[in-house]
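Submitted below is the structure of interest, expressed as structure tokens.
Shown here: the complex without one of its protein chains, the others still in place.
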Amino acid sequence: MASIAQAIRLALHVGESELGVTDIFGEDVGAPLGGVFTCTQGLEKTWNSPLDERGIIGTAMGLGLAGCRAVAEIQFCDYIFNTIDLLKLAGNSCWSSVGQFNMPIVVMTPVGSGIHGSIYHSHSFEAMMSHIPGWKIVLPSTPIDAYGLLLSAIEDPNPVMFLYPKALIRLPGEERIPGEPAEAKELSRMIDAPLGELRSKWKPSWPALPHYRIPIGKAKTIKAGRDLTVLTYGRLAPVSKTAAEALEAEGISAEVIDLRSLHPFDEEAILESVKRTRRCLIVNEDTEVTNYGEHLLRVVNTACFYHLEAPPVLLAGMNTPGIGLAWGLEEVQVPQRQSVASAMRELAQVHA
Amino acid sequence: MASIAQAIRLALHVGESELGVTDIFGEDVGAPLGGVFTCTQGLEKTWNSPLDERGIIGTAMGLGLAGCRAVAEIQFCDYIFNTIDLLKLAGNSCWSSVGQFNMPIVVMTPVGSGIHGSIYHSHSFEAMMSHIPGWKIVLPSTPIDAYGLLLSAIEDPNPVMFLYPKALIRLPGEERIPGEPAEAKELSRMIDAPLGELRSKWKPSWPALPHYRIPIGKAKTIKAGRDLTVLTYGRLAPVSKTAAEALEAEGISAEVIDLRSLHPFDEEAILESVKRTRRCLIVNEDTEVTNYGEHLLRVVNTACFYHLEAPPVLLAGMNTPGIGLAWGLEEVQVPQRQSVASAMRELAQVHA
Amino acid sequence: MSNRGPSTPSSIKGRLRALEGGRRENETPDLRGVPSTYRGLAEPAMDKRLVHRMMAKSRVLEERLVQMTRSGDGYFWIGGPGEEAFNVCLGLLVKKGQGPEFDYLHLHYRSSAILVAMGMDVADALRQMASKATDPFSGGRNFVNHYAIKEWNVVPGASTIETQYAIAPGTALAQLRHGGDGITIVNGGDAGAAEGDFSTCLNWVSRPGRELPVLILVMNNDWGISTAGHETHGEQPIARRAEPYGIRWDTVDGNDPVASWKKLIEVLAYIRKERKPFCLEVAVSRLHGHSSSSGGARVTDETDCMVEFEARLAQEGVLSAAESKKIREGYAKALAETLLKIREEPDPDPSMVHDHTFQEEG
Partner (left out) sequence: MSNRGPSTPSSIKGRLRALEGGRRENETPDLRGVPSTYRGLAEPAMDKRLVHRMMAKSRVLEERLVQMTRSGDGYFWIGGPGEEAFNVCLGLLVKKGQGPEFDYLHLHYRSSAILVAMGMDVADALRQMASKATDPFSGGRNFVNHYAIKEWNVVPGASTIETQYAIAPGTALAQLRHGGDGITIVNGGDAGAAEGDFSTCLNWVSRPGRELPVLILVMNNDWGISTAGHETHGEQPIARRAEPYGIRWDTVDGNDPVASWKKLIEVLAYIRKERKPFCLEVAVSRLHGHSSSSGGARVTDETDCMVEFEARLAQEGVLSAAESKKIREGYAKALAETLLKIREEPDPDPSMVHDHTFQEEG
């Protein structure tokens, strides 16, 4: 099955061939590399930008103002922090011009830990990003969600931040993208660029892709459960699911919801679940002070306070200035399967 | 009594004459203007920087690495958002070099609404700032706190973000700064730069200032109360106090805590109060999604869940892309005395 | 995998040759100024009376706006008195319209005269100053002189100094691809050129073989609020920073509308035709200080382009002093009446403050 990298490529192909995407650009996004994670290989509208994130975001905004459809990449979200003022501007153009100028751009950037990325290839970005009004934000954890959400992002007339979990980029999905060939090998033969000299003459052959979208703002329950609700996304969505599955053996039944969209998020689905299970654990890997999960926690706590049997819990990254390279450091600094399982177990056992 | 602007000037005078401050710089910080809010008039170590916030933060960091003591100003916090990556670096130099290089810098910048500042002179910054590890953050609401905290910030070997509420900069304080002359006029004669031509020859005459500090990390209860605890800071601290005082007439007794320090914050004082009053309202004016107040809310909720008679409430700024210039817009977008009072009243009346 | 692609880098020797200052072929070694083909162009001819009228209208507008902070009709003023001579010429020469066929304007807060010359209803500027719901640019949300006009490609003006320079390459890229002779125009101050976004602009408009049609303006009034230019800038002049990028550049006296007109004719023709960037630095005055925060009072030690131009027109017999005065008084009177009406217009409805946070899908 397609990986997230391949799913992004497929969506961008639909974007440029059917949805009017005019520019797919960023550092090393064009040929020959097609992105440091290969997400932009074989596409028509890609080009290599100067090594200048402010120029990347600014130029995308200019393209958007001129009615083009740009998808801009920041190579790692770790390098987006010099553009926050521009992201804020992109988020206020429509509001400040009372609707005259919308900003139909997509910015994509890989996030999170899990690749021994040390201080500057392990950052999360959803806390800061969700504090910037005027943007929609998605963070899929599976290839099919990445595919469907990226297409929705491209079609959206507003700026959309498409975050994707770098640790999962190369894993094959479990669900087939509509139109995807049955064999993973076949897909690879069609759309993965060859290595070495062959690459310069290579052209991809794209599968026919029927219409498919995932709407922004809808969560996905990836495991049903009774005793507590886990709200998560990105790298920690599959981790939470696996942990929850293992806990069934201990008689703990956790429901795991993959948010997929962070702004707007699926308040309805979340509140329904929490009111039912009466316990809520929020899991992400961003640092824990002024963390987006605290926003979820407030919403849940406010709406479900009298249903809750225990205070909602946030399990997040340590509030340290970076993630250490040594595995022993990363392991304790961001949630892993063990710590997620422990948090679930603990929460399930709290009795008022 | 001294205003916040004068208090900052006094503290910087102590900084440059007693604590080894080598540089006080930023846009229009030097003569003749001494800062757009006059906070740096009459000082020795001030200079005007290029209009380049990245250069300001970067140069401050370089000075800090070389063992100098720099106080850098960003003219409005609205213009600090192109430097987030550098602030992150400043916050990780010590950690990433395992303690070799500390970063003894102070960055000061005015925050908040209340001066008809429209989209770009009304921003808050504590949400994003508190998500940057490795910094201490203060946000005083009175001249004496500004004075005492700025001195502690200067002495701290770590980077300290000194935020100050621009709406309150010119109001006289209620408490005398030790050493401050009895008459406000006298202080003004001594340290306020004259207008026009006189200014070029003017020199301030500084009062003798005995040792005085306010430790970073200590909150101040600005009104005692029984029925609920209000956690606030900055422009909304005096607003909350006034609102709480008025509510006494209705038989509602609110305790108001001015945090003053946001990181670290005074967890002990806060939890003691909330456990006693069993209700907690958090008031600030930053936009409400992934708001620093949600961090406070989580901490309070987690520690006091079984004491609470109602879910803790956050009253914050609307999640809109800017604060509108028309007063009617600003009035509804950020908490005002009326809305703070209503929130208190509502919370006091919730019964489980 | 090797990262080497079709674009093999020059050998170390070739690279050194480039380092030694060698240029790519087909490139004129003289970078400064417009090439000779475009020099001495005078079409469209300058209508001095029209330029004067637009300058007068702009000046009167700005003076009224300043006044409105004093009469309680507005909270804050910032604007462009002192930049009218150049800006009116520019406004008259803009290719006005919507979409990539036409010019895009990325303007800072001293650009009112450009818009007046383009035909803006000055009442709208008063509406923005008064934060009225009828303000068509921002609906009472933004400061005065922060324009946004979709039909004229005037993109939303923001208070953030210099960010417009990072955004401008985007509209220009759309125009380059679209074809035609529409260009992108971006302006900002001298102090602001210290922000990295100015060099971002220079870089992104000059990628070899991918040059973009942009007029990069530096409006040099030698001040950044209270800071004199020489305190913070070593550039001689600022526009010369374009040269290492292979971008042509020049300077002009923005207080002289005749010189400004002539220079603009040449420069605009070059950009429209060659689809290449040009950087022009314009010496201008700042006649009411930085903004109402510094009082907004009229300063007396800077050249006033209105005074100079009117003296010149009188001397040339184009317009007498009395006629000039009458023109200004006519605009002032009309504006005073307009203000009376605008005072009655509605304030923004607070219940609509969330509107346009997002554009509805459509």
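Letters A, B and C mark the chains as written, and numbering starts fresh at 1 in each.
Operating definition for what follows: a residue touches a chain if its C-beta (ideal position, glycine included) is under 8 Å from a C-beta of that chain, and two chains touch if they have at least 3 such contacts.
Everything numeric here is computed off the predicted structure, so don't read it as measured data.
Partner chains of the missing chain, restricted to those shown and counted over the full complex, are A, B, C. Of B:Met1, B:Val14 or B:Ala31, it is B:Ala31 that touches the chain left out of the display.
In the complete complex, the hidden chain is touched by one of B:Gly99, B:Pro210 or B:Gly251, namely B:Gly99. For the options A:Leu51, A:Ala224, A:Ala246 or A:Val350, the residue in contact with the chain missing from this view is A:Leu51.
Summary of contacts with the chain left out: across A:Ser17, A:Ser118 or A:Ser339, the touching residue is A:Ser118.
Touch with the hidden chain on the side of chain B covers residues 22-23, 31-33, 50, 52, 54-55, 57-68, 70, 85-86, 89, 92-102, 133-134, 136, 155-158, 195-196, 199-200. The chain not shown here touches chain A at positions 27-28, 30, 32-33, 36, 48-55, 78-79, 82, 116, 118-121, 318-322, 324-329, 331-333. Think of the hidden chain as still there; on chain C it touches residues 1-5, 7-12, 15-16, 18-24, 194-200, 203, 206-208, 211, 220, 222-223, 225-226, 228-241, 243-247, 251, 253, 255, 281, 283, 285, 289-290, 294-295, 297, 299, 301-303.
We take it that only the chains that are shown with their structure count from here on.
With each centre defined as the average position of its C-alpha atoms, the distance from chain A to chain C rounds to 39 Å. Averaging Cα coordinates per chain places chain A and chain B 34 Å apart.
Chain contacts: chain A has residues 54, 85-86, 92, 94-96, 133-134 touching two or more partner chains.
Counting only residues that touch two or more partner chains, chain C has 138, 141-142, 158, 160, 196, 357.
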